[in-house]
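Sharing a structure here in structure tokens format.
Shown here: the complex without one of its protein chains, the others still in place.
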């Protein structure tokens, strides 16, 4: 069975949710990964969406973070102020999933503007949404993003959500209570912060990907772990469930 | 038909609710008066109880501010933080009803302790409950209390809820946004704050009560309005509805 | 008590040039019909407030109704960019658009503070982000008990809030359910409010998860069946996903947008 790089990325992210209780989910690849995890190995994983749906069990992939399917299948639907204050800010959520338009070596994220001038951007992006507080307050953060030099940049144009700031100790100085990004899953491999330097370090490549490919797609001089392992390829089960999810309703 | 002083007090308070939209109700005489008003002349009056029941239409008098009848008949039941923050503090409620263990000439209220030493009181009272913020935030406050020198005192032992503080301008200086107590209804008559001095002034006596009786039951030198009018006696309708309320279920 | 009004009449009375206007609805129950009525009414210089400006705000911005946008995430959900918003920010077309930009948590707390009659709210947020350099409506604040540094955000107090709900009764009491987002806070934070509803019914029978807004906290209610399309109204109709995709093509091009804008006039 063959698979796409996107599928490998989603499967790798879904696997990383094993053992976790709750997940704050954004729409797109994170939602797909979290819903795949619930079907694979984490049936009890509580999905929390910023629309206020707590413990949603969508039978089909939601089209938006406020899909009616999420409300209908949730344990509880709470107000938006409540989901941010009582659930996210209080540190009740295990894993937060984030995307990025730009990402630097300390896993700081930009989803606001491209270009040096905030007032006159080259490209206006959607903005912060729930991301800054997800990055601050979830116990751990996973980042899901496709690998390219446009995204993996030396310096982000705007810090929308804080990863490790300017390096070791920054999160503590800023009063951020979650651990920060512990995993960056891309279509090429997996990066993890070095425990000492907090710098994102390539620890795994997906099958068929060379370390040099990842270096070439990274806009800074990428640190590479002593042993770089290879991701297990997607199993037939994983692929079948993922495709059923992305291609239509699952009973 | 004869009536008790307590009945006259409740009827006078119920009448004062005419023309009002919403009322924050405490248990006891205020609740009786507000429910009587709904049956008499204010069927649309929205009763708000601090338990979070909004627009309750109890068929029988509630035993407590958290009676199940209130939840069952309310337009909405909200959390206790919500009722205090979004409904009361925001200034959404027309009239707040308060009781008092002690009351001074500026309508400051004590429901905390009797005696000069808070740590070692002669008599420990229940405390503040919702009263301080009702006194601060309702557009107007009505006080319902029996008249006696023990209650109407020269100086309260503890300011639990602020009326007019030390006199004109005090509410503005303290940042209190409601008008404050506009009416004190007792079993003897009605007191209203003098527009200039803010001092509670006897403006009405109930039928059969002399001004001298009220003076004798007041612990400070009571100001008396130029013309003191007499309260209209309870009508048969008012008494019948009140007694039906206090004596048992109304269909 | 809320007055029952026609939509066109309600918008013309309650939304005035220069107002701060919040249309809320978090993906669900977006008051699109009301927003388009603001365009028809030709309102100008509005300060538009919304956590998630989406198609209806793209339309308002493209139509030149807005002077300023207060927001936390501006995109076409599940599709991509808001091209009219981008054109306004990137190229000042049809007019420059001032931004007051926050995170969702910040916006939600700004509404909650407004709803509670407070001038500000406190949250853990913004520390280390560049958002702090581009808005005057947030400030550091210290806990008087622990000394911890937190962030204060200024309360939102719109002149008028507009939301869409499933139904109202004849007295103007409103009921909405499903994802109810920040609508109660928006209505409570605003000086005036207009609620569009799918229908008016005799009795609002209780429903799990329903929010009820009594008539006496609202200014006006207008019947607008389908008023949330192309978003959805739980129990009434689903999201029209094709419209979201179609809007991407229309909004990319100024001429195509202008054609759409002309077609909107009655």
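As written, the chain order gives the labels A, B and C, with residue 1 at the start of each chain.
Methods note: contacts are C-beta pairs under 8 Å (C-beta built on N, C-alpha and C of every residue); 3 or more make two chains touch, one makes a residue touch a chain.
These numbers were taken from a predicted model, which means no experiment stands behind them.
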Which displayed chains the unshown chain touches: A, B, C
Omitted-chain contact residue, chosen from C:41, C:132, C:210 or C:223: C:210
Omitted-chain contact residue, chosen from C:98, C:148 or C:253: C:148
Of A:85, A:111, A:151 or A:218, the residue in touch with the unshown chain: A:85
Candidate in contact with the missing chain, chosen from C:41, C:122, C:201 or C:223: C:122
Residues belonging to subunit A that touch the chain removed from view: 21-22, 44, 46, 54-55, 75-76, 85-86, 89-92, 137, 177
Contact footprint on subunit C, counting only the chain that is left out: 116-124, 137, 139-141, 143-146, 148, 150, 152, 154, 206-210
Missing-chain contacts mapped onto subunit B: 27-28, 50-53, 63-68, 70-72, 77, 79-81, 84-85, 88-89, 112, 118, 120-124, 126-133, 136-137, 158-162, 165, 170, 174-177
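The definition used in the following text is that only the chains that are shown with their structure count from here on.
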Given subunit A and subunit B, the chains that contact each of them: C
Most remote chain, CA-based centroid, reference being subunit A: B
Interface ranked first by C-beta contact pairs: A-C
Centre-to-centre distance between subunit C and subunit A (centres being mean Cα positions), rounded to whole Å: 28
Distance from the mean Cα position of subunit C to that of subunit B, given in whole angstrom: 40
Multi-chain contact sites of subunit A, meaning residues that touch two or more partners: none
For subunit C, residues contacting two or more additional chains: 184-185
